[in-house]
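Below: one structure, written as structure tokens.
Note that one protein chain is taken out, while the other chains of the complex remain in position.
Chain nomenclature is as follows: A and B, assigned in order of appearance, with residue numbering initiated at 1 for each chain independently.
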Amino acid sequence: MQLDPKIPEGPIAEKWDRAKFQLKLVNPANKRKYSVIVVGSGLAGASAAATLAELGYGVDCFCYQDSPRRAHSIAAQGGINASKNYQNDGDSDFRLFYDTIKGGDYRSREANVYRLAQLSGNIIDQCVAQGVPFAREYGGLLANRSFGGAQVSRTFYARGQTGQQLLLGAYSALSRQIGLGNVKMHTRTEMLDLVVTDGRARGIVVRDMLSGEVRSHAADAVILATGGYSNVFYLSTNAKGCNVTAAFRAYKRGAAFANPCYTQIHPTCIPVTGEHQSKLTLMSESLRNDGRIWVPKEAGDRRPPGEIPPEDRDYYLERRYPSFGNLVPRDVASRAAKKVCDEGRGVGETGLGVYLDFQTAMERLGEDAIRDKYGNLFHMYEKITAEDPYEVPMRIFPALHYTMGGLWVDYNLESTVAGLFVLGEANFSDHGANRLGASALMQGLADGYFVAPMTVGDFLARAGKSSLSTDSGDFKAAQTEVNEKIKKLLSIKGERTADSFHRELGKILWEHCGMARNAEGLSKALEQIPRLREEFWGNLKVLPGRNDQVNQTLERAGRVADFLEFAEVMVTDALSREESCGGHFREEHQTEEGEARRDDERFAHVAAWEFAGVGKPPVLHKEQLTFHEVSLTQRSYK
Amino acid sequence: MATAALKFYSTTIGKKMVMAVTGLLLALFLLGHALGNLQLLGGPQQLDGYAAKLHGLPALVWAVRLGLLLALGLHVLSAIGLWLRNRSSRPVRYQVQRFRETTYAARTMIWGGPIIALFLVYHLLHFTTGQVHGSFEKGHVYANVVAGFKVWWVSLVYIGANLTLAFHLYHGMWSWLQTLGMGHPKYNRWRPIFAAAFAGVVGGINIFLPLVVLLGIRR
Partner (left out) sequence: MKFTLKVWRQTANPKDTGRFRTYEASDISPDTSFLEMLDIVNERLIERGDDPIAFDHDCREGICGTCGCVVNGFAHGHQEGTTLCQLHMRSFDDGQIIWIEPWRARAFPVITDLMVDRSAFDRIIQAGGFISIRTGSPPDGNAIPIPKDDADLAFEAAACIGCGACVASCPNASAMLFVSAKITQLGLVPQGQPERWDRVRTMVAAMEEAGFGACTNNGECEAACPKEIPMDLIARLNRDLACSLLKK
């Protein structure tokens, strides 16, 4: 397998311009002859499908939800970054680029990140023109706020629902194209395989989730915009339906999977209350601006928080990081919380939680000021936990939130399979080992609106039409394989539900491949996962015999089956990356103060894993990362 | 323009607007009618004189009558159209359905309509043409009214019908503002108050008058 990142020549600021000039174009009259499949209808998928259709290509768009408007991009709260410098505080493309590279702990590709920064401003213009109601100042101009990891105010937002508003913008553009007949939308349809012939993506095999029908769609290019894999941990802030199946099936058909061990854990989530818990709810990071995080000094101190006097409290972030205090980056805050809980000092019934206390802030600013700033978040917290944060401190705990890893793509967002493009969270390209807040929306839309429509056109112009119909042998074979797998799942007739396997897998990963990892734990996980998978295929219970209409147990079982295989790739990657960087913290690789220690000598590369066959360990390929514009430094928040 | 208007009327919103406009006209007439009726309190001469004055302008009377008939027709026609549509919009009903905001008045609009229509027929036959009146004498409005209301069950019919009318007016009088798009966050809380006042005045007067006769204050 060759990993050619295809980075254009020339100074970094000119690379995208040069690339656009070098990319081949499809004659406007010929565009309608080409067909493109887009899987996923989130920010990346919807924007790509709409834009390609506007250009004149015939687009088929697929999503598992009942409407493209429901993709999980909708849940993003904080905002979207753009280097507009509207605040006159010294922002520039280069600064956004620099912050993103540094925030990613120097594990992303410079050229991609710079292009992202260059395109960021266009995204805002595009969304405003779509009618997205961004927050505004009294003069009628766009408002900005600041966000973690940056010293300028460059985040555009629509209250706490920025993702929703941006997605509805992309959805409206997509809807317009559907109405015009340029996009054929397939809702409640799940991609179950990729068809590859002669090294080129030819189409996909899907299952209609209402009729159970398995069918194939052929196209001249395939775009995956299927999001991340946080749900491999069972509990995450992702939607229940988010899954790795599409990306993982592409991996099994020859697309390399890059840096699967880079997972982001968000420090301010509402803690788990028990076994029944199905998902975790994020609360905006902004809470850490005024809240103080603490746990009791003594392990096993079960007194209610109000009865614990200040001298028995440990404000551990303020103690360990005097200069950044409660505002250390996500990964650092998350690990610190885990550490105190491991010491038995966690709070709440489960012992998995720390206090986020607004007492001091309320004394200083008054309760009204706090209500003004965080009223809606406090309200949400109270709705979920039935505790009033004005009276008792909030309890928070870290949770899986985003995955930086994904299918490997070159500068053109093309994977190692020709004609297979990967966009948004599903690819690995821009966030390195750690994503900064308000950058995910930016990346999804940059990929979908501006990058893929150019580079997919270039591919079509070079490669021509695919001319492989769904009647061909490869389609038939893939379809048979999918049918066999479904039949197998339906025929096991064991004792355990798919969810129970999923929960167990999540526990293994959280324990050994979560916030802190070590070789021993990871090796243990590598033993446990195949055992669990074996039990799954022998002892699964789904609603039997129903494959001609809605069978949600079957859908879930199929996804869990892929998670069970994918988890092994992820753990393998975590084991082989013997350094700590960003969201990947190896306990063996830390400084004496317990901080992450990178190893740029050995690990300044992208680890791209190639599927080597069933039962065989994946093969590692490395893309060396070279840095011309920034110098690598160790992050410090002391 | 004509086709555009027809197209507009074919939408539910168009029908609603026709209902709002015609309903408003009918309501204004009712207000005038009720205020006019108050002259009953002034005695036979005043009321009969007032009636005679109105009948002295036959062109006006017939213009108003035709206008009202047209408004009423459109109002009823639109109501039937909307009612049929709403009935078919939920073929399977809920086993349990609870309401939070809808008023009794809003939910009974569709039943209030036919009741009021029946009453209207009765009222016209009673006081305008006299077929169902025991001692009707053309032109002697005061005598007809007092004789009519003296029959206790007739008064009861009037009181009942006007209660229904008041509910109908209450919902209608704030609803037309909403339907014609005359809402404003600042003033919207006044809409129900205005509607209640309007319905109270019209309904109140019309209920008050039979009571006046029944209690023997006017004979």
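The rule we apply is simple: contacts are C-beta pairs under 8 Å (C-beta built on N, C-alpha and C of every residue); 3 or more make two chains touch, one makes a residue touch a chain.
Note that the structure is predicted; figures quoted are calculated from it, not measured.
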item: Full-complex contact with the absent chain, from B:A5, B:L28 or B:L211; value: B:A5
item: Contacting the left-out chain in the complete assembly, out of A:S216, A:Q479 or A:T553; value: A:T553
item: Among B:H126, B:H171 or B:R218, the residue in touch with the chain that has been omitted; value: B:H171
item: Hidden partner interface residues of chain B, rising order; value: 4-5, 8, 10-17, 82, 85-86, 88-103, 106-107, 109, 171, 174-175, 177-185, 188
item: Hidden partner interface residues of chain A, rising order; value: 47, 50-51, 54, 65-70, 72, 74-75, 84, 86, 121-122, 124-142, 158-159, 161, 164-165, 168, 171-173, 175-176, 178-179, 185, 187, 210, 237, 239-241, 273-274, 276-279, 281-282, 383-386, 449-450, 453, 495, 497, 499-500, 541-544, 549-550, 552-553
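One rule holds for everything that comes next: only the chains that are shown with their structure count from here on.
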item: Chain A-chain B separation of Cα centroids, rounded to whole Å; value: 62
